[in-house]
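Only one protein chain is missing; all other protein chains are in place.
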Amino acid sequence: MSEEDVPIEASTPVTGQSRMDAAWGSESDSVASVARPSTQTGQVFEQVYKPWNGTLNPRWMRNWAIFRHHLLGIFRKGHRPWGVPTKLFLIFVFIASMTDVALTLLFAILGEPGLYELWGVGRNNLYAHVLGFFPRNMLFYPLVAALLVGGVISEDRSNGTSALYFSRPINRFDYVGMKYLAVASIQALIILGTLMLYYFADILSMGRGWSWIIDTFPMFLTTMFCGVLLIVTYTSIGLALSSVSRGKFFPGIALLAIILGTKTLAAIVEGLFDKSILYLISPYDSIAHVGQALIGANMMYEHPWVWSLVSVLAFNAISLYVLSVRVSSMEVTRE
Amino acid sequence: MIPDVSQTGEAVEQQWVPQPKAPVVMLNNVGKTYGRYQALGGVSLALSGGVTGILGLNGAGKSTLFKLLMGKLRATQGEVRLFGTNPWKNPAPYARVGYVPENESLHDWMTAFDFVTTFARLHGLTRDEAKREAERVLEFVGLTDVMHKKIGRYSKGMRQRAKIAHALVNDPELIILDEPLQGCDPLARTTIMNVIRELGRMGRTVLLSSHILSEIERITEQIVILHQGRLLAIGNLHAIREQLDNIPHTIELECSDAKALARDVLSLDSVHGLQFPSTTKLRIFTHHLGEFHKHLPKIVVENNHDVMNINNPDDDLQTILGYLTGGAR
Partner (left out) sequence: MAKGRGETIWTALDRKATAIAEFTMRQYRTRISTWVVLGVGFLSISVVLLFYIDAMNTEIEAIDNDGDSFDSDGDGYVDGQEFKLGTDVYDEFSHPGLFNPPIQPEPASMYINEDDYDWDYSDARSVSTGYDDDGDCRESQLLESQKDTNNDGIPCNIRIVFNSLTGEYQIFADYGVDEDPDEDRYGKEAQHRAFVLAIGKLGFVFLLSIFIPLFLATGLIRDEMTSGTMHYMTAKPIARGEIFLYRMLGYLGIVWPYMLVMCVLMALISGLLGPGDQFFRFADLGVWFSVLIAALLATLVYGMLFSFLGVLWKYGIILALPIAAWELGMALLSMSVPESTFLRMSIVGWSMSIIDSGALLVWPDMDMFTQAGSWAGGSNEGDSFFSFESEALPGHGALEWAQSDLGLGMGPYPTIIVSMMVLLAQAAFFWFIGQLVFKSKEIE
């Protein structure tokens, strides 16, 4: 009780002490304490609130913070926790996706042209790196997407942490958009990152010249594009499922069921009745078909690839529609 | 060794009594650690009959204690006995126990009636018996009007009462209520308190936890204070407070003329400080609560003071804990 004449203005820092004084200020003369030596009885309330006087950062910077928060969670503590098993699986898939890189290097060192042909950069190998079914799109990439997407929105909903975002100057679509980007970036790191490594490993190990690079670069870019298509489609479907459900696991299982289930269903129909048309309901096969057409790999489906392209677009459109509807109508409470 | 807080006030029952006459709840040097964090350490306790309030701040180990009793957690040291049986991996004693967990989640998709009926059947009741019992307990907690509505539509107090009803359905001898008053409005609070008091009157052993002393005070005077996993005090609330006699207390008086009263009060030896929050209020600091209370009425009457209210702000859990854990904080 030392400071007496602190003028209370709008800009005055709000501390527990001065607010108290302000409250008693009208009859400060009646507040007296008898001066007797006494043992301190303890102070329960000691809080200093410092008001923040900065200016609000622009929108992109706030969005960047959300994005960073999700992305860095893969690498460090203190950001969005992804769960140890998820991280372990990501590392496993990252390493497993580099088998072709390793084999390229190995055969380049051994100097076996025959074996190198089998593993070096080529249309079919580029296609297989991103869109091959076994094991990549059966065991790796859909599982990665499923694990990442699992709780990304639904957990926020069930824990009520989405309220933490929405009580700040953050637009709902920015919030979802950044989550989308973060999940997609992590997948891109694995799928496209290893693809680039594969391409550069080939250039380095074989000492490729400019002519080879000019020859193959469009093919490489097309493959990158197909990879982006794959990632975007998986993420769209996954996030739509995540926004629909409340559980952590439901979106993951549902994504896997959609990707592998439709594939199995279409495989049954193809095996029995020799018709490939049902592959249109399988997101993976539609992307693979488009990829085969764009990259120029062996075509494995009978129907025109444009249908598959339409199907891919439809998958994305429906998912994004569901996502946006759910997000805009999302209740900011703990459900 | 094992303190007794049975309200009959008999001699301390320290010996391990074989099952038929075993105390309802007995903990012997029980501890629970999570890794290096000790949630509960060396707690010894024996209870039979009456309502007992377990007091403690958040994280004091109240829920851990209950979960140990209900076999949800395994004690890392000591023995836990429920009716003389170790409850870990042995659900047999639960036939005589009703437990109201702390968490708020409930089967929202059921009606309270179905909820209570289903769990009554887990006691081995037939369908008809279960329905009858459910109606009985729902009436006891005052939910008869709404018992056929979904629990999801209930208010917090109603949910809490539904939980209590489910715990009472087997007519248990021991009822454990983990924070039963948490988040309830005053009306629901009163209803639940009445229910608990009634249970105590019926001779059941009731254990309830809270971190608000005044709440417990309205139900029972028999308290156990836990702090940071340790048993801090046990017994009658007022007796515990008496023991705090040599510790500074604050008493707030509301009267017409605070300054006049202060003059008279200052003459007492037990008073060592005064404060005037406003003209009609007087705050008195004392070291000897008992002595002060002995003299205060005399001063008031002799000098004809008009005292409207006597407040004991120090009587809350925070302060008592502060003193018990070593005075000044």
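To keep things simple, chains are lettered A and B as they appear, and every chain counts its residues starting from 1.
The rule is simple: a residue touches a chain if its C-beta (ideal position, glycine included) is under 8 Å from a C-beta of that chain, and two chains touch if they have at least 3 such contacts.
The structure presented is a predicted model; accordingly, all values stated were derived computationally and were not measured.
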Shown chains that the omitted chain touches within the full complex: A, B
Residue in contact with the excluded chain [from A:L72, A:A163 or A:L256]: A:L256
Residue of A:I109, A:I214 or A:L272 touching the missing chain in the full complex: A:L272
Chain A residues that touch the omitted chain in the full complex: 83, 85-86, 89, 138-139, 143, 146-147, 150, 245, 247, 249-250, 252-254, 256-257, 260-261, 264-265, 267-269, 271-275, 278, 281
Residues belonging to chain B that touch the chain removed from view: 67, 70-74, 89, 91-99, 101, 103-107, 109-110, 114, 118-119, 121-127, 129, 166-167, 170-171, 173
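Criterion: only the chains that are shown with their structure count from here on.
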Distance between chain centroids, defined by C-alpha means - chain A, chain B (Å): 48
